[in-house]
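Worksheet: the structure to be examined is printed underneath.
Missing here is one protein chain; the remaining ones are kept as they sit in the complex.
We call the chains A and B, going by the order they appear; numbering starts again at 1 in every chain.
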């Protein structure tokens, strides 16, 4: 792999950038792999990368039915943070954040991780109690998260309206300074490039239509639109399609797929320095490097694979944004879109073995999947390589829905974005 | 004089009506009806902006909503400043201030233009490959630099003083676009008797007829026919004609969002008018008559100011009476541009040449050009341009090479053909199909109740367009149920039939990797960038889009998408449809946040709910807190008191004397019917059969998974009637939960549920003197302990008003909760207060209520529980019936993890230092010296200074808490570690005697 650097760019600049090769190779699929990962999003590509890098398993294929990074990886609002409440959540999201901090260097690909701070607004005493609970838990875990007064919050994010006369006045905020954003496409492409460099096959336009098993029930490979491809182990990491894939092995999973909407404004000069979230008024917003406000809305209330939703969902979010930032009422929405989120009842993900030998599942990240990408990928690779979960993901297994050991971030905070 | 380029006698504006505005401080004169773009060109200004990445000088490219370059800052006053306004859409009003964007120090001399020299370095996607060292530098150094250079306009910094409105409407037929096709369709639908809405983004009807000069419809010049037809339609009762109204989004089930610009074109709008109006239309049928958008030619340095779309040049001439230059060149691959040359020539403007990259232009236009004496260079291409801030010349060469010829021009009109606007069709999730013969995507399979007509449907011929539109209008009207009226027939003919069109890079843009042949002007994406993306392995059109940012600017690729696709297809060696198409998403053009928000702002954002006693509380100095969407009295500070002092006083007063508390926000549900008790047996963990009428009981409601969902006191008013109370925030969801089970799981039960939250005002009177306070006011209820013990309920009168009087307590004191019809709430409150105050009682708020209940160890669902807590965890096992065969949550409660040892349980915490008040949310550990990550046993759920106990008290969820009574645990804070002792949850009056006082 040709190393990316300022020098390489300068050299290429002198010759019309003719020397760059493809980011990743596009080989024909082999007949047999050690591991097949279904789903070429950040989680799947990352898992393939870590399988090769940390577990020495390079006979790996990532099968993507469309184009890599085209699912939720490419449709989210790119927020990164780790200030969750429960230890199971802190384990994985903090593991992820630590990987984010070195990801550009590790992949030799600028994923533009930008720790500009994620500020969660508190509007009432209930919020305050909840955030203090988070802050204290985070501190004892070793995660940065601090309480700000309304004035400190305004200093950190000048456009914020902290008037006491607001319908829901800001009475404080929780700030994670290491939180921030990254460039979503770069994550998929960076992992793809680094994985491809280590021998992983990235096969696009390859839709899995069936999962084959032997007489013992163990997986043997997948049927695809490009024929049968054998594999000793299969990992499913295909948000928005998990239920469909698991139906191929007659396993029902505790997931519902819903549209999650987001929007961007027209590009404007920098005015918004951080990420702001408000659970009480249901909004989150940041400003991209291009200058667009990136605004996350909520899920529509029904199951759908349409990747669209109703205008009322967007409306509700903009109501809240304009209450928090009245100066933005004249800003214009440039584009809205939807993704498909797989949501579990406790709003926490599933990562673990399945009832089918050789089949591993990574799913249910709901609205939190992007920030988890490196951590989830890293631990999913461990799961596939070793056949059992890493300590940091041990609580995320399917078993919890039988035993009742839920990780209810939804109950702990109104929204778990 | 309204500009040096205004041609007397040309155009459709009225010369006598002028308006003055400023552009970058310079005062200019326009005519009423001018767009900012037409007024600037009239004043010979083409340079209006700088591009996003290279800061190249840019001019006005179009005359419509597709404009990528001419984005300006338009201000009425300081607070009414709008960035990124398309000069081609914004109409001039007298006094407007217009400024260019993305330049410093000035438009003509922009330091950022330095980027253009560095452009070899700034190739598509270069930032993925660099800025990685040193690690922190991306966020601290490179990113801020890139951010400052990017962005376009400057965001408003003041709150928007304008207001917006919104309405929902239904119609039979919504027609989008009031060009020839839209007008014809609307006419046919309207004449058939349908309720029609016709909208168009322009200030007037006519669509493409704005630029047209030779079309005749119904025997009239096209534009005149359109105006007459628009007028006739507007006069019909069943038609709503909306101009300046953009259909921006086609959503599910024929829901279409329109935005109407109401005042942005007016010099002094009436204050009552909204700035913009959102129309949320649900149409039985939608007719899409969106027209087509002309594409530019892709060639070297095709972005200089003065280069514009041929149709735009015609619009400025034929509609606005403005010549875009004095010596105009034309570069085209399509016949339509010839007509621009003809019109200019006829208006007396020099046409330098028509350069046509086709070997064989249409014969009719060629003949006409010859007749007018215009030089046509067929089979030639413009291979380069010169000019710094305005185009000065074009270099023209024969296709295939050879010497080039330099032709001086001060404007160049370009056309690569027309792209049907399938945006809304695609938003409706219809499937587009590629028409190979004309190389364009057209509506294929429909997904919703809509029809496309005219240019957006690929119908080129005028009469065919008219016939198709008339048929569609009538068909839609009939399908929507319209039965009236006569058929409409219309004839039309146009001056020339058009042929031609091309996609992608023209000759001369070459495969060269250094030529800047722009596809996406705003984002500075060139043909070479698409090729680079393909070389780098970006083979999906979405990858190419994202890697190059082609089509991601504020025009969303209206001009650039097809060019990008064609170049990608060529580089990939594939057919265009095999490469795919990027996604059309809402909105068609950007929509103001304020318009979408509309009325939902300030006090209407989420209207506050207030209790009947709110005014009294306000008058008595209460501070309020938000609980759900209620405003609740929090505490009543007296002169000089802070919150701590006020709460301490209130707490003490209630226990020493009495207090009056507004509990009206509690949710209330009337459960009535012969099976009411059976139903409650299923909904709550408790048993209700044995509750006698006149008694009440604390009940716990679980979700099916066994976790606490809500709690409250339930009074049995009669055998078949219960008065259920819920938490303040829980009322709607508890009712939903009950209705769900009643309607779908237990429909055999004869029970009716009614929300009565707003029907009752609730006044809690608590404390040793509570009985004495209310007794003289109460009629028909014996309040003695014997007749009316703790947990009783009775109906009678208070102050002559009907009441449901509860003997109950959330303070541990002798207490009553007086329910009276809401209208009497304040009067009864005042009567009670008139007795309470002289006795030394106080009014108290939610904070004191919280402290008093914590002193007694009463939990608050949602504060001491969080959705992972069972009744057993909360010390409420006594409230879970062991005899009932079923209730919601019975099975969830026995799952393995819910019966495991060591679960978090609610306990009391006493700090070793009684003066220290723990922080709510603080975490608890056994070993304060354990390194991080520490093992957390639980957290503090409630914590207060208790003036009655003379010390701090706290409740906490602690792992295995019940087994830890008496143990010392630790609460490590940032600055110190606090030692605590685990205790039971009752801190005051452990025997509970005061309840029965």
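Just so it is clear, a residue touches a chain if its C-beta (ideal position, glycine included) is under 8 Å from a C-beta of that chain, and two chains touch if they have at least 3 such contacts.
Following the convention adopted for this analysis, contacts and distances are computed from a predicted model.
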| item | value |
| --- | --- |
| Choices "asparagine synthase (glutamine-hydrolyzing)", "Sarcosine oxidase subunit delta", "NADH-quinone oxidoreductase subunit K" or "Amino acid ABC transporter permease" - which one is the UniProt name of the chain not shown | "Sarcosine oxidase subunit delta" |
| Residue of A:105, A:152 or A:303 in touch with the missing chain, whole complex considered | A:303 |
| Residue among B:8, B:272, B:744 or B:929 touching the omitted chain | B:744 |
| Of A:181, A:224, A:243 or A:397, the one touching the omitted chain in the full complex | A:243 |
| Selected residue (touches chain absent from view) among B:445, B:603, B:690 or B:929 | B:445 |
| Those residues of chain B which, in the complete complex, touch the missing chain | 168, 251-255, 280, 282, 426, 429-432, 445, 447, 539-543, 578-583, 704-705, 736, 739-740, 743-745, 747, 885-886, 890-892, 895-896 |
| Chain A residues touching the omitted chain (full complex) | 26, 64-68, 70, 204-205, 241, 243-244, 247, 252-257, 301-308, 310-312, 337, 345, 401-403 |
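One rule holds in what follows: only the chains that are shown with their structure count from here on.
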| item | value |
| --- | --- |
| Residue ranges of chain B in contact with chain A within the complex | 52, 80-84, 120-121, 123, 126-133, 135, 138-139, 143-144, 146-148, 150-160, 162, 249, 251-252, 255, 257, 280, 429, 512-514, 528, 532, 535-540, 542-543, 546-547, 549, 553-554, 556, 583, 585-587, 590-594, 596-597, 600-603, 605-606, 608, 625-627, 705-707, 862-863, 866-868, 892, 895-898, 919-923, 925, 932-934, 936, 939, 941, 972-974 |
| Contact footprint of chain B on chain A as seen in their complex | 4-6, 8-10, 12-18, 20-26, 66-70, 74, 87, 90, 101-102, 104-105, 108-110, 112-116, 123-126, 128-137, 139-142, 161, 167-168, 180, 183, 185-186, 189-190, 204, 265-271, 281, 287, 289-291, 306, 308, 310-311, 314-315, 318-323, 326-337, 345, 400, 402-406, 408, 410-412 |
